[in-house]
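Every protein chain but one is kept in place in this view of the complex.
Chain IDs A and B follow the sequence of writing; residue 1 opens each chain.
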Amino acid sequence: MRVSRRTFLKGAGAGGASIAALRLLGGPGTTLVSAEEAGGPPVLDTVPATCWIGKQECGMVAHRVDGRVIKFEGDPGSPRNLGTLCPKGISQIMPLYDPNRVKAPLVRTNAKGESGTWRAASWDEAMGITAAALQEVLDRDPSLVLWQKGRSKSKYLYDEAVPDALACSKFGHGAYCSDAGYRAMEYTVGLKGVLNPDFRHTKFVLAWGWNAVSAGGNQLCYITWPRQLLEAKANGMKVVFVDPRIRGAGPFADDWLPIRPATDLALALALTNVVLEADAIDRDYLTRYTDAPYLVGDDGRFLRDEDVPLVWDERTGQPIPVGTPGAKVALEGPFDLGDVELRTAFDRFREHIAQYTPAWAAEITGVPADDIRRIGLEIVANANIGATVVVDGVSLPYRPVGIMAYHAMQQELGFQATRALAQLMMVIGALGAVGGTLATTKWEIDSKYYDWDVVEIGDGPYSFSLSGSKYYPINSGNPSVAALTMLDPAPWNVDKAPEAVIIHMANPVVSFPNNQVIKDAYQKLKFMVVLSPWLSETADLFADVVLPVATVEKYEGPNSTSDTYVDAVTIRTPPMEPLFQSRGEIDIYIDLMDRLGRLNGEGGYLAYVNEGFELEGEHAIPLDAKPTAREILDYYAKGHDIHEGIAYFEKNPTYVKGELTPAQRYGYAMDPPFGGIVHRFYGERLLDYQRTMQEKGAEEIFWQDYTPLPTWRQPTMDSSPPEFDLYLISHKLVEHKQSRTSFIPLLKELTGGQQVDINTQTAQVKGITEGDAVWVESHNAVTGETRRVRTVARLTGTIRPDTVSMRHGFGLWTHPGARDQGPTPNELFFTGPGYVANTADQSFQVKVRVYRAEEG
Amino acid sequence: MATTARTLPAERGRGGRTWYPVVALLLILLGVGIYAYLEELSEGMAVTGLRNLGPQGGATWGLYITFVIYFVGLSFAGISTAALIRLAKIDKLRPIVRMAELLTVICLMLAAMTIVADLGQPLRGIVNLFRYARPQSPFFGTFTLVISGYLFASLVYLYLDGRRDAAVRAAEGAPYRGFLRAWAAGYSDTEPERVRHRRASFWLSIAIVPLLVTAHSTLGFVFGLQVGRPGWYSALQAPAFVMLAGVSGLGMLIILAAIARRSLHLQARLGLPMFRTLGIFMFVSLLVYLYFVGVELLTNLYTGSVRERDVLRELLGGDYAWLYWSAIAGFVIAAALLVAWLAVQQLRTHIWPLVVAGVLVNLGAMAKRFLIVVPSQTEGQLLPYADGSYAPSWTEYAVIGGLLALGVLLFLGFAKVFPIIPLPEEGDDGKVVT
Partner (left out) sequence: MTRYGMSIDLDKCMGCRACMEACKVENSTPPGSFFMYVFRLEQGEYPSARVSFLPRPCMHCDNAPCVKVCPVGARYKREDGIVATDWDRCIGCRYCEVACPYGVNTFNWMDPAENTYLDYDDADVAAVTGGVVPPYRNPALEEPYGPEQRMIAGGGHSRGVMEKCTFCVHRVEDGLDPACVQTCPVRALTFGDLDDPTSAVSRAIQGRTGFRLLEEAGTEPRVHYVGGAAPGPEAREVDEPVTEV
């Protein structure tokens, strides 16, 4: 072991003076050597870890020197990342040792609404304050306590068991993610996902608003989808990017349709028009597995015989109830029954689509009609209707046309745009086919398929989430809309507002548009406790108590690390002790539940955990214990065939369950196919909801998109005055994830802060040059409000002339590393009518104008 | 030879009204420079405006290297003038021979100090340059081998050339007799001794000429051999360095001679014929240098590679245009002044056009050195890095200012102690040469 100069000098008694003198003369370089190394050789080892900073839970290997983690590398055994890590994962080493982490529980000492001053408290005191505050509200009305997550890394231990045990309200972040798409797919085909291609077998993919090189696609995050994209390309797959900007495609686009923002529905309809014209129709699929053959009356509802919809039997030339054995069901009519002409839903669909020609769409989307037609015909050419292929011994339909769509669906027409894309795939029979379009890792029918069909629209008064209201019958639960009801309950007929909020890995004042609305609403809360490793901006302004949580150094999980072909699970185990006084959230909740008397017994937290984990009998967690997080996860593992229990995960990051079977992946391969449910090609219930909403007096802006077939209309934001001539959209960078990365210096230095990407020619016309300080000002077409932020203009040829885009991940201020990073576009996006979908999902699009800062 | 006691023009006690304020100002500048360098030693070179090229968008060689080249360039004229006087017997220039030698010695010392100021590890640098010397490196070739050799040879030349005057002054009873006697080292002003003296100077001059050319050429090679730096990579780099060295050196000699002439009232000894000779030399060198500039410009404008043209664009019309055109203007005006001075009868009786030309070419040389060093780093990247920028920090200006002040102080100090203009001596034919 080489003795470093520093240790030698120290040992020789040479004091700091001589070191300083040497430095003055530029003498021997001072090497950065640990004091502890003056002893024996360092002990090197590796332990498992799971990435905390992203959303994929990539398995990691933590390299340690004398127990100190010095590096994270990917776990080769994790299917998602196969031994690699993205820059966020690697940079995690820095937030682990960040001196700006909250070191002890904090209690606020000043008024809310301004930057917080704090005193450190013991865990006991902080938990006591929290429990008391929550208990007070729980005793009066538990629904006034709100559990709010941004990201959760243990669904059953957080999202399910906590609100269930407290019987409180809960909000997720889905309304800002892609829930408009989720709702559409849940309603249409019963899947809790949006759209992704079967990359291994596909030949033609529409990357619909998918930033392949810098963001996640459907459900999975960076690393896995791009890797599959490249493998598919190597197999001859062609990919067309449908996006107002092309940077997200890197060099991989075979084609680019530069679509005008918010016109995705129009393009999807026009592509369907081309496909129908070319008669590329998978009649077998549509007839057998969807409601397309159902007969539709003039009132837009199915014809029924005692509650059972009717279809036309070609054998008998008569309408019969669907499901009648031996019938030969017809997909297309019209059929004559006496002097009445009967149409199927598919007939209605055809008539409806006829108006959406490529020429019509070209006007609206800005994509030339010839290109629309060309891409539509490529879909047709690749559809292979009628073809089958054998996968793992099972013969399945082969339709190698896929769509990747996710965050792009968070727009005003996102619900119907997703339905339209699903319909496009259903017409050619690609949904659930090999090489076609899937929506989830496993084809499992979600209960929401049934729930969204039987929504009871009440008269009010409504709760602050507006569930069951005449405004959003299918409701993703948008905290920003809830904020609007908190600020002005009367117009919404709302009689309840949340009083106490538990913020779990979320940062609403920065992450949720519109920031000002959120801030104004949160000001009204009586109590807020924030669980976060750092003093988040939300905590800074509104928290009463901040509980420091660990980052990667805790027990948490379980989480899937499936790559959609191989199934695997991971449980986060700590590679070192939690730093400072931080703890894992599971342990915090166990303690909290105990203090609230909700931990034990039937209906307690542990009971719900058992339910969520499906632990029974000897595998169930005893309801009278107070286990640690480690113990709970040990029960989970042992209850799921991992006999070593948690010890397995303390040696291995990932437990691989095996390849998914065709029946788990492809709806066609299920028994019965598609789980026996009917795919709602025609959304009859949506029409019912529309009528009920009208009856109950909801305004048009709420019911106009509850149509049985996706129907184009001009987005509300287009009626902003003409001086707001640009569309603002937003995009991710691979370096950043929500609000927990842009202050990490290792990631911050990779990309710089906020900027607005503007088309080069557009900038020239406006007299804006590269690097100019500019104002970006948005306009709310419904209320007339404007908002503006100041940032830097960067010119590019990779975006439409009528569109500008800003990055997510910025707008922070509490961490010293966040200073001067620039604003978040969430200050510019609005919420409420016109700026949310018909499912209350947030839109991330608005009309803006951009001008040089001197002119402002 | 008459041995009347005499005081030298600038000797101790003969300061004049301007002496003390000037010295005081120089000492202040020197002090500021030392302070700045100490700050650089303690904080690291981050206190300069230098930054890594490429991703960091800076220039890693800047003001310091500019002045290394400038100082070495000035040193050219010194010894070459001295050598010319001996070899070509240009006796007209004899009066400035010691100033020229001193200019070389001081400038080389300043160059060496500037290099050390530019090293990240100065102490280690001095040790390792000797311990691990690699002659293949142009840096080593120039900065160690040649400059040390050149400096050594110049010191020997100055020493030998000054022995006679030292002996004479010691005999005259001048101040600092001990120092003078040590210098003279047994020189006695006899005929054989004088012949030996002249012969030694002659052979030294012959020996030093190749060293002279090598020194400035290798300096040019430091830049000219770098294939990775558009704007540097050129066969013309070495010759251009030599020429600009000559121009600026001659210009500096003219300035020094003019100052000496005015402040020491040496109009007789530092007469118009001498200035005329210097002026013509400078003029011819300037023309040759401008020819080189023109050739380079034409070549790159006509069919330069993309990266060469990037650099050129910045020089001619971009961020550096103001400096480039000022330098060119300086050279052209200097040339015009010289033409006028040669052609117009009335002007020929004045010194000032030469002095102005001398000042202009020196400022132009400083600018041109900067323009050689910096733009090829900030704009001349072969890989598509974003363009960078560089501006010297106050530390760099202060250190350079301190070094310049040091140079002037050394010059003045020497003049206090030793004849700055050689004492009159007999030529080969026995006649007194002044």
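Please note the rule applied: a contact is a pair of C-beta atoms (placed from the backbone, for glycine too) under 8 Å apart; a residue touches a chain by one contact, two chains touch by 3 or more.
Keep in mind that this is a model prediction, so the values were computed, not measured.
Of the chains displayed, those contacted by the omitted chain across the entire assembly are A, B.
The chain not shown here is touched by just one of A:Tyr222, A:Phe415 or A:Trp492, and that residue is A:Tyr222.
Within the set A:Val107, A:Ala647 or A:Leu750, the residue that contacts the chain not displayed is A:Leu750. Residue-wise, the contact with the chain that is not shown comes from B:Pro138, picked out of B:Gly33, B:Gly73, B:Pro95 or B:Pro138. Summarising the interface, chain B meets the missing chain with residues 43-46, 48, 50-57, 60-61, 115, 118-122, 124-125, 128-129, 131-134, 136-140, 143-144, 222, 226-229, 306, 377, 381-386. The chain not shown here touches chain A at positions 2, 4, 23, 26, 28-37, 42, 65-66, 68-71, 73-74, 81, 83-87, 89-91, 93-94, 96-100, 103, 212-214, 222-223, 226-227, 230, 233, 246-247, 249-251, 253, 256, 258, 576, 579-580, 733-735, 745-752, 759-761, 794, 796-801, 817.
Quick note on the criterion: only the chains that are shown with their structure count from here on.
For the pair chain A and chain B, the distance between C-alpha centroids works out to 69 Å.
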